[in-house]
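Left out: one protein chain. Kept in place: all the others.
Here the chain labels run A, B and C in written order, and each chain numbers its own residues starting at 1.
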Amino acid sequence: MAKQLRIGMIGYGFMGRTHSNAYRRVTNFFDLEYHPVLQAVCARNAEQVQAFADRWGYASIETDWRKLVERKDIDAIDICTPNNLHKEMALAAAANGKMILCEKPLSMNTAEGEEMVAAIEKAGVANTVWYNYRRVPAVTLAKQIIDSGKLGRIFHYRANFLQDWTISSDLPQGGAALWRLDAAAAGSGVTGDLLAHCIDTAIWLNGSIANVSAMTETFIKERTHTLTGKVEKVGIDDACAFLCRFQNGSLGLFESTRYARGHKALYTLEINGENASIRWDLHDLHRLQWFDHRDEGIVRGWRSIHVTDSDHPYMKAWWVPGLQIGYEHTFVHQVADFLQCLAEGKPCSPTFREALETQKVCDAVLSSAASHQWKNV
Amino acid sequence: MAKQLRIGMIGYGFMGRTHSNAYRRVTNFFDLEYHPVLQAVCARNAEQVQAFADRWGYASIETDWRKLVERKDIDAIDICTPNNLHKEMALAAAANGKMILCEKPLSMNTAEGEEMVAAIEKAGVANTVWYNYRRVPAVTLAKQIIDSGKLGRIFHYRANFLQDWTISSDLPQGGAALWRLDAAAAGSGVTGDLLAHCIDTAIWLNGSIANVSAMTETFIKERTHTLTGKVEKVGIDDACAFLCRFQNGSLGLFESTRYARGHKALYTLEINGENASIRWDLHDLHRLQWFDHRDEGIVRGWRSIHVTDSDHPYMKAWWVPGLQIGYEHTFVHQVADFLQCLAEGKPCSPTFREALETQKVCDAVLSSAASHQWKNV
Amino acid sequence: MAKQLRIGMIGYGFMGRTHSNAYRRVTNFFDLEYHPVLQAVCARNAEQVQAFADRWGYASIETDWRKLVERKDIDAIDICTPNNLHKEMALAAAANGKMILCEKPLSMNTAEGEEMVAAIEKAGVANTVWYNYRRVPAVTLAKQIIDSGKLGRIFHYRANFLQDWTISSDLPQGGAALWRLDAAAAGSGVTGDLLAHCIDTAIWLNGSIANVSAMTETFIKERTHTLTGKVEKVGIDDACAFLCRFQNGSLGLFESTRYARGHKALYTLEINGENASIRWDLHDLHRLQWFDHRDEGIVRGWRSIHVTDSDHPYMKAWWVPGLQIGYEHTFVHQVADFLQCLAEGKPCSPTFREALETQKVCDAVLSSAASHQWKNV
Partner (left out) sequence: MAKQLRIGMIGYGFMGRTHSNAYRRVTNFFDLEYHPVLQAVCARNAEQVQAFADRWGYASIETDWRKLVERKDIDAIDICTPNNLHKEMALAAAANGKMILCEKPLSMNTAEGEEMVAAIEKAGVANTVWYNYRRVPAVTLAKQIIDSGKLGRIFHYRANFLQDWTISSDLPQGGAALWRLDAAAAGSGVTGDLLAHCIDTAIWLNGSIANVSAMTETFIKERTHTLTGKVEKVGIDDACAFLCRFQNGSLGLFESTRYARGHKALYTLEINGENASIRWDLHDLHRLQWFDHRDEGIVRGWRSIHVTDSDHPYMKAWWVPGLQIGYEHTFVHQVADFLQCLAEGKPCSPTFREALETQKVCDAVLSSAASHQWKNV
């Protein structure tokens, strides 16, 4: 008989959908001791949250998140709200002894993140942060390959996250749909939204970042604010790039922007080692590029691995070789892993503490950009 | 209040999973008047079918399909069994006034297919055949583009379906897992399994096929039979290729095999028109290749369309631009369309009658290969 | 001191340029015992041929090819004329004891080709036919790999040659520029022009073709003839496709057309063996695609070999790894090989006799298309 993990989710936007889908599907595909139960979803607008609950099968709704975190019939709180609400919610949930699954980035900044880590560790409950791209099968495969030592000494790591959806100056900022453009709600622009993903994966794959030199830019200086109706100064970074050195001596180059015409969500990463290299990008997420210098010379070349075989990470659970999965599956995998870790009593990466590392790099990046100086992490 | 469509599914193999997943997910993503209800699943082994029912949430099980098709609480029968059972089940389901969603190919041959069409049309109930690749968003987009007339006069159509999973001579034939290698269960080899998909799409995109010249081959002549344990003659075609002429005057070239090392499920299609051309392949199913000769000369080139925008077919229901979906979504789309058509009182393509066209081409292909002569469809 | 090979070339069109370039460049890059000398070029229009001679450094001109083939100061005749002139010129050259380098296809048909083979073999002189694509480094590499046995038993061979330059019905036929559209000058359309290349490579890589089933089409039935100024029936095949069986038991699929919008000169080939597969295309001629099933499973994938390393065929003569060569180099390679073979007293493939094989397949293809029957080669 399966054990239940009763979920209470706060927020029902884009991430609310991806998480709900993950909870609903995970046991169809993965054999798990714990099964998620969609116990409650919470948001301020009762009518809208009820419609969401109906669509996804949540058993109940709340309109006050403080009530949700106090409910006795909830085991875990899933935080899907804008960044500026993470800390307060997490602290309250931890105080009530709830497990927490928190959307990324962990917090608005390092100071907040440290409070959250302290709270969750004091509570001693399971926790994870939704850096979902770690669980693209091709990315997890990259991790396996790197951990096997196949690359040898690492020389270079580079990552981009390129989008183009904010180029129009007619786009407003703020409000439910566009809070990512509002510094008050998001904390930063592309740094916390996009680079945070790149940094999380980079630390996972290549270890800690020692220091950074960054530059940011806000291309469109003013936008109408959805909530006030007025043209207001834009406080976020539209683009951010940085150089860095990793603790292992390799060099890093990171860039993100929402002004790269032609790229919708082009997260790319590459790592170059003494013996071999790996590349991956989100637009063709089911492929991994692999180059091994130890291959016989005349037939040596970059391999395009179609990551759909049953011996590839997570793929045994899905279909047959050649048939690809997509973006949403990364969330299913994170739920599967969270539940498996719960059964085994292990932490589920990235934990709050691990995600705090990314926050520190983001802070160093923003500080470097502001001061035009190299900053240690 | 949603209307219910109570599903009774026969079979729970690979296709049973894809269909079940589709029924469970469709209303999370699509707004529909009819909602599917997983009423019953049927297979001979009670223990196994119960486990399947538990995993996917079917309300009940049956071990005798004849009972299932007679149940009053079932609206539609979904046939997911080997090809040699389709006809009998469909005839019984139709006789009981059930709607039918039948796996492809429709039947073992044209004669069977004609009986099935007669039965379903006599019953006057909704029906469809799971040629799911029509509903890859990129393929549906191809259809839209072709229907808009952008290609002009069509000169060429070519399609391949290349796999490599039966190269080992150690692989047995027959039984639940390998019935596709058993002529008694499958009728044919790659012709009915793979080429049938290519032919269905081709007719949909480019109209009827007039005549064919085909060749088939069975590379491995004998395999151990799973059911008898004996080495037996292999009766299926391992590979099949054919030339054809379409009714619109264009030339066609089709090939399928399970002996193309390096290709897992590489269904590719290309159509060349006077003004423009389209290419697609299943290994990167979220992309469509498009060439338009009317583009300005110096910047003319094949476009790689990342079919993830909200104005692309079906994509508004899913995530945001740049985030791809996968194989399983094609079944969700077919369910969504079936339910939408039901609400509107329209047939849902491909119907049994439409799928019979593909059967006729398959028969002509096999007949041509056997006789070494051109055959009219 | 280098020995001289004094060349007399007939014709100065597109192929005249590629050959002249090859003769001029070969000794800059290859160390050879024989050096080509541009002794004479011949064409009917004295003014134009003189301009060509001046540009390329030919020491003299002729306006009557019969005089050229009789000149004592010429060692080898290079035939770059339309197909209908090959036989007569070759017979005269052979009668005068000249070596011959003849453009492809060897002849208008098998009967002509047999006369030519008899003549050249009677003369006992060095000869070769310019099937230049064999000497793309990536294609030569494919040959090396296949000969090494890495592929195991061969199951499939497929090749396309797709162009789109004759789609406009305003394009005339015939004359110096468009003789390839004139059946009287070319013999056939895409069969002799494009498929002949595919067939030559296929026989080289995969052995003899046993029998064929073909279809041809002339999409535009009438075009103005450049020489007469009148609208005349088009006698060539605009498109040709055929199925075949090779002597080694593998299946073949070939197609060529000048009506595939978006493809300029897309010659592609693929060969699938038990253990490994190879793909190549002319639009990115410096790459070879290679799949080896014996690679470790989790990192198995198609390799894109950038054929620019010094241990790749011919590449030691050129630049450094990563820097690609192009189309014209294939002719340089053929000259280098011809001269090397001459020094070693070996035949230079494809000889007239070898090229006759391709002619036989072309004849079988055209005969099959005309009769709608399978034909043995």
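In this text, a contact is a pair of C-beta atoms (placed from the backbone, for glycine too) under 8 Å apart; a residue touches a chain by one contact, two chains touch by 3 or more.
Not measured: the values here are computed from a predicted model.
Trainee: Can you list the shown chains that the absent chain is in touch with?
Mentor: Counted over the whole complex, the chain not pictured touches A, B, C.
Trainee: Of the residues A:72, A:230 or A:261, I need the one that contacts the missing chain.
Mentor: A:261
Trainee: Write down which of B:145, B:162, B:323 or B:377 is the residue touching the left-out chain.
Mentor: B:145
Trainee: Of the residues A:176, A:215 or A:341, which one touches the chain left out of the display?
Mentor: Residue touching the absent chain, from the options given: A:215.
Trainee: Please identify, in ascending order, the residues of subunit C that touch the omitted chain?
Mentor: Given the touch definition above, subunit C has residues 14, 18, 20-21, 24-25, 27-28, 55-56, 163, 165, 263-266, 282-287, 306, 308-309, 318-329 touching the missing chain.
Trainee: Considering the whole complex, not just the chains shown, which residues of subunit B touch the missing one?
Mentor: Looking at subunit B, the ones touching the missing chain are residues 141, 144-145, 287-288, 290, 292, 295, 297-306, 309, 311-312.
Trainee: Which positions on subunit A touch the chain that was left off?
Mentor: Within subunit A, the residues touching the omitted chain are 155-156, 158, 162, 164, 167, 213-215, 217, 219, 239, 241-243, 245, 251, 253, 255, 257, 259-263, 272-277, 291, 293, 302, 372-374.
The rule is simple: only the chains that are shown with their structure count from here on.
Trainee: Any idea if subunit A and subunit B meet via the same residues, over half in common, or different ones?
Mentor: Mostly same residues: over half of the interface numbers shared.
Trainee: Looking at C-alpha means, what's the farthest chain from subunit C?
Mentor: Most distant chain from subunit C: A.
Trainee: Cα centroid separation between subunit B and subunit C, in whole Å?
Mentor: 42
Trainee: Taking each chain's centre as its mean C-alpha position, how far apart are subunit A and subunit C in Å?
Mentor: Between these chains, centre-to-centre, one finds 55 Å.
Trainee: Once you find the CA centre of subunit A and the CA centre of subunit B, what distance in Å lies between them?
Mentor: The separation of the two C-alpha centroids amounts to 36 Å.
Trainee: Among the residues of subunit A, which ones contact at least 2 other chains?
Mentor: If we look for residues of subunit A contacting two or more partner chains, we find 306, 309.
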